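Chains shown are a subset, placed as in the full complex.
Letters A, B, C and D mark the chains in the order given here, with residues in each chain numbered from 1 onward.
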Amino acid sequence: MVSQKREKSLDVQQMIADKKNKGLGRKAEKLVPTILFITAAVSVLTTIGIVFTLIFETIEFFRRVSFWEYITGTEWLPFAGEPSYGILPLVLGTLKVTGIAIVVAVPLGLAVAIYLSEFASDKVRRVIKPILEVLAGVPTIVYGFFALTFVTPMLQKIFPSLEIFNALSPGLIIGLMILPTIASLSEDALSSVPNAMREGALGLGSTKLEVALKIILPAALSGVLASVVLAMSRAIGETMIVSLAGGSTPLFNFDVTGSIQTMTAYIVQVSTGDAGYGTTIYYSIYAVGFTLFIFTLIMNLIASWISKRFREEY
Amino acid sequence: MVQAIVREEQQTKQEMKVLQNQPRENVYETNNLNLWYGDKHALKDINLNIQENNVTAIIGPSGCGKSTYLKTLNRMVELVPSVRTTGEINYRQRNILDKGYSVEELRTKVGMVFQKPNPFPKSIYDNIAYGPRIHGIKNKKVLDQIVEQSLRGAAIWDEVKDRLHDNAYGLSGGQQQRICIARCLAIEPDVILMDEPTSALDPISTLKVEELVQELKENYSIIIVTHNMQQAARISDKTAFFLNGEVIEFDATDKIFSNPSDKRTEDYVSGRFG
Amino acid sequence: MAYINHEVVERQMTKRRTKNTVFKNLFLGATLLALLALVVLMYRMITQGAGYLSLDFLQNFSSRFPEKAGISAGLVGSLAMLAVVTPVSLFLGVGAAIYLEEYAKKNKVTTFIQMNISNLAGVPSIVFGLLGLTIFVRMLGMGKSILAAGLTMSLLILPVIIVAAQEAVRSVPGSLREASYGMGATKWQTIYKVVLPAAIPGILTGSILALSRAIGETAPLVVIGIPVIVQFLPDGILSEFTALPMLIFDWAKRPQEEFQYVAAAGILVLMMLLIFMNSIAVFIRNKFQNRY
Amino acid sequence: GADQKAGNSSSETSTGAESSDEQLQGKIAGDGSSTVSPIMEAIVEEYSATQPNVQVAVGVSGTGGGFEKFINGETDFSNASRPIKDEEAAKLKEKGVDYTEFEIAYDGISIVVNKDNDWIEDLTVKQLEEIWVDNGKKKKWSDINKDWPNEEIKFYSPGTDSGTYDYFVNDVLEEQQLDKSATLSEDDNVLVTGVEADKNAIGYFGFAYYEANKDKLKIVKIDGVEPTHDTIQSGDYTPLSRPLFVYANNKALEDPAMYNFMEYALNNAGEMAESVGYVKSPDDVYAEDKKKLEEFKK
C-alpha cells in the first residue's frame, strides 16, 4: 500500500520484509539479557565466594578461641607460649593508620577537588587530574618502601622519639595514596552540581570561594562523603604499606610514634611466615580476614546511608 | 499580518485538496487513549484520527502532552518504565497497544525526528545506512543507493556528497537535522513523526526543513509537534490543540487559527499564554 | 525599605575578595603539594634505580648477583597476567554494566547487586587473595598459574570497571537510543551498535586505570603464593610465573644493599608501565571527550 | 669475589653432574622459608643453565606456608628453616604423602650491637636471656651490668612469624616471652638500619644479613665464640646456629627431572650457601643426603 504511490528505484520496506525472520536476531534478543545478567551476577558470586572462603576456617578458629575473647581482648599474642587472641590491638592499629590517613587526605583532597572544580581552568584540570590519578595507581609496595626509607627517617629528624616502625609514617603515606580518590571523586561530585547553581550564586555577587563553600560543597555533600568513605575503606584494607613501614607489634595503646600492627599486615605476616599449617595461628588469618570484610561492609552501609541521607535534589 | 499569511497558505492547500479530490484514509485512529507517568495523568481520553499524506500539527503550551502523544504513536513512550496506557491506537486498522504488536515492526513503518538533532557519532554514510543495516540489508551497492536516495530526499545530498565518510557531528545543526530526516527516510516509512524539529535550528535551516516537510507529504503522512504557531499555520493541513493532556480542539489548520471554536484555543493561538 | 547599605557592602568587598584569593592559593598549594609528593617519589626511585636500568635488566632473569639480576620473568608474567585480566574483567564488567543500566528493572535484586558491587569495591585486596587461593588455586585446581592469578585480579578490579562502564553507558545521551529505537532497532541492536560504540572511550579510560591497579597489586599475589624464584618464561596460561611486584618485594628484602637499588630499578619499570597506561587513558579521554 | 664463585660452580656442574648431557623436561614446584630462598635461588639460577627445559618455580611463603602447600600436594619440595613439626608430619601422613628430609646448610644467628657500643664484646647465653626476656619493665643496660650505661636498651628482632624468631625464642630463650618493647620486623634490612642508627640498640638476625652489613655493625661473641663459617659449621657457635632443610616429596623424586634437580641441588648446596652468606654443612651431611636420594634413582 505504501509503495504503490511512489516511484522509487528501491523498495526498502519490501527488502526489510524479505529479510525478516532470517538470521538469529530474535534468539540473540532473548539470550543476551540472560548472559548479561550472569555477568552481573558474578559480582554477587564473588561476595558469596569470599564468605565461603572465609567462613569455614573462621568457624574452626572460633572452636579454638572464644568469640568473646576475640572481640574484647586487648592482647594479640598468637606466637606467645600462651597465645591470646584479642583483636582490639589489631583494630586499633588499623584505626590509627586510617585516622592519620583521613586527617591528611580529607582536607588536602577536598582542597584539590575545590581547586580543580571551581578555580582551575579546563586545561589545568585536564592536565592535573590524570597526574593525580597516577598517585592513586602507584603500587602500594612502592609507597611502602618510600614510607620506610624516606618518610620515616625524615620524620625522625623532626620527632627524634619516632621509632623505625610507627603508625605516623604509613598513615601519612596512605593519606597520600587515598588523596587522589577523594580529590577525583569529590571533584566529580562538585562538577556535577549544575552550573545554574554557580551562576545563581555568582549573580548575587558571591566570590568564587563563597560559591564553592556555601553552595556547591553542600549541594555535593553526598558525593563528597561517599568519596571519603570509599577512601577510608581503601585505607583500612591497605596492606603492603603497613606491612613494610608499620611494624608487627600489636599494642593496645594510642601512641602513633611506636610500632603497630594492622589486620592486613597480620595476614601478610602469617602468609609469608613460618607458622604451621592447621595451627590456630593459621586459622586466625581467616578470622581476621572476615573481620576486615565485616568492617568494609559496615563502611559501605554507612556510605549508602550517607548518600541517601544527604542527597540534595536539584 | 500573521493571519494574512495563514489565510493565504491555507487557501492554496484547500485548492490542492479539491484538485486531488480523493478521500484520505486514516493512518492512525486513536480511541479513548489515556496515559499515566506513574501517578501523573499525562494524556486524558484522547480521540484523534490522522489522515494519510497530510501534515498534522500538534500545538499547545509546554507540558501539555504533545511529545507524549507523539511518542505513544510509535510506542517510544514505553522507554519510560512507569508508563501505563489504556484505550487503543489503531495504525492501519491494527491496535498497536496490543501486547502482540511488534514495536520494531511498527517503528520501521513509523519514523521519528526529534527536537534536537541526534545523529549517531558515526560517519554520515553510516548514519543513513544504520536503519537498512539493522534490518538486514548488507549489500554495498543497495546501501549506496539508499544513502543517496535518502539524502536527496532530505535535500542535503549536494551539501554532503563529498564528505559522506566524515563524522556527522562536523555538520551544522540544521544539516544534522536533515541528516536525521534522511536517516528516517532510509527505511521508507509510512508515517513520519516530528517533535519540534526546527526549535533548535537557525532561521534559514528552519525554512529548509519546512520546505522539506511540504515536499515529503506527497509520499508520507507527517505528524509534527511545534511550539511555533506560525509554523503550524504555514505547513500543516490539520491542527490539534492540546492543553493539560486533553485535546481541546482538532480541526483544519485555517479554522484553528482564524476561527477556533474554543475560547482556550483562541487565547493560545493569539499568544495570550504559552 | 533599604536594608542593604551598598557602601558597607563595598567596604566589605575588599575583605571578601582577599579571602577569596588567599583560599584560592591555599587550594592551589594543596594541589601542588600532592604533585610535589609524586615528584619526590619519582625522583627517589630514579636516583636509586636508574643506574641498574639497562637492556640487560629487562632481558635477564633474577639472580643472586645484583648486577646480573633482571626482571624479564616478572615483566612477561605481569603482562601475561594482564592478558588474562583484560578480556575477563572487560567482558564481565561491561556486561554487568550494560545489564544494570539497560536491562535491569528497578527492583530489590538490582538494588542488591548494586549495593554488592559498591561493597566489593571496598573489600581489601588481601581478602581477594584468600578468595583466589581457595577457589581458583585449590578448588578449581588451577595452581599458582597465570590463569588463577589473572582471575583473582579480574575479580578484584571488577567493581571498579563496572562502575566506570556504568557511568560511561549512562552518559550516552538518551537521544541516541531514541534515534535507534525509532528506526525499528531492537534493544540489543541499539546497545551493540549505538550505545557501546559511544561509551567505549569512557569505558576504556576507567578500565585502563583499573588495569594499572591490577599490575601493581602485590598483596593478593603474596597470599596466593606466587613464586619468585623463576628462571623461565611462562609458556601458557596454566604455567607458573612470577610478577613484577613480587620480584620487587623479594629484592627489597635481600641482605645486600645493592638489591635495594635493583628493587628501585624494578619499581621504575613498573612506574613507567603505569604511566604509559595512564597516558593512553588520558589520550583517549581527551581525544573523545564531548563528542556529543 | 661473587663472580668468581659463580664461574667456578657452573664449570664444576658441567663436569660433575652425570646426567647433564641428557636434556630433561619437566616442571618442578617448590615453596617455603624465606631464609632458605637465597640458597635455593642460587641453585635454581645455575641449574636452569644446565637444564633450561626443566622449569623450577619456587615461592617464598614461609616455612609454614610452604608446608601447607606441600601437604596439599601443590609442591614437589618445601624449604624449611626448622625441622618439620609434629602437626605437619601428622597431616602429611593423613594425606598419604611420603617425604624425605635433606639438610642443605647452616645458618648462624648473629647478635649485633651499634658500632659505637664500646661496652659489649662478649655475652654469655645467660646474659643474653637476661637482656631479651621480658620482665614487665623497661630495661637499662645498667640493669644487666652496673658498669654499663644507664640507658634504655632498644631491641630489634625478626618478626614473630619468622623461623629466626622461632628459633631464638624456642631454643635460646627456651620459650620465654621476648621483651615486649622490641621492634619486630619481617624485613631484616630494617633491623640492620635500626641497630645501625641507635647506640643503645641490640638485635639479632640471620648470619647472611650480618655478612652483608659487616662494616655497619658490631658483632657480639657468645660465650667467647664469634660466628664465622668455621665456628658455625663446626658447631662451636652454640646454641645460635641451626640447620636449614629441604623436604622432598618421594613420589615426585621418581620423576627424572625432579631427581636430577635434587641431585644437582645437593651437589651444589654447600657452595651456593656460602656464596649467598650462609654456611656449608659438614661434608658427611651431604653424603648422607645423597645416599637418601640414591634410593629413588631408577
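Operating definition for what follows: a contact is a pair of C-beta atoms (placed from the backbone, for glycine too) under 8 Å apart; a residue touches a chain by one contact, two chains touch by 3 or more.
Worth saying up front: this structure is predicted, and the values here are computed from it rather than measured.
Chemist: Only one copy per chain type is displayed here, so what's the full stoichiometry of the complex in this file, written with the chain labels?
Modeler: Assembly composition recorded in this structure file: A x1, B x2, C x1, D x1.
Methods note: only the chains that are shown with their structure count from here on.
Chemist: By the touch criterion stated at the start, how many steps lie between subunit B and subunit D on the shortest route?
Modeler: The fewest steps needed to get from subunit B to subunit D is 2.
Chemist: In terms of CA centroid distance, which chain is the most far removed from subunit D?
Modeler: Farthest by centroid: B.
Chemist: Comparing the two chain pairs, does C-D have more C-beta contacts than A-B, or is it the other way round?
Modeler: Of A-B and C-D, more C-beta pairs in contact link C-D.
Chemist: For subunit C versus subunit D, what separation do you get between their C-alpha means, in angstrom?
Modeler: Distance between chain centres, rounded to whole Å: 38 Å.
Chemist: Between subunit A and subunit C, what is the gap in Å from one C-alpha centre to the other?
Modeler: The answer is 13 Å.
Chemist: Would you pick out the residues of subunit C that each touch at least 2 other chains?
Modeler: Subunit C, residues with two or more chain partners: 186, 189, 225, 252, 260.
Chemist: List, in ascending order, every residue of subunit A touching at least 2 other chains.
Modeler: In subunit A, the residues touching two or more other chains are 25, 268, 271-272.
Chemist: Could you classify the connectivity of these chains, where an edge means two chains touch, as line, ring, star, complete or other?
Modeler: Graph shape, chains as nodes and touching pairs as edges: none of the named types, so other.
Chemist: Quick one: in the complex, what on subunit D touches subunit C?
Modeler: 2-3, 6, 27, 29-31, 34, 37-38, 40-42, 44-45, 47-48, 52, 55-61, 65, 69, 72, 74, 186-189, 192, 206, 208-209, 211-213, 275-277
Chemist: So in the complex, which bits of subunit B are touching subunit A?
Modeler: Residue positions touching the partner: 53, 92, 108-109, 132, 135-137, 142, 145-146, 149, 186-188, 190, 219.
Chemist: If you look only at subunit C, which of its residues touch subunit B in the complex?
Modeler: It comes out as residues 105-106, 173-186, 189, 193-194, 197-198, 291-292.
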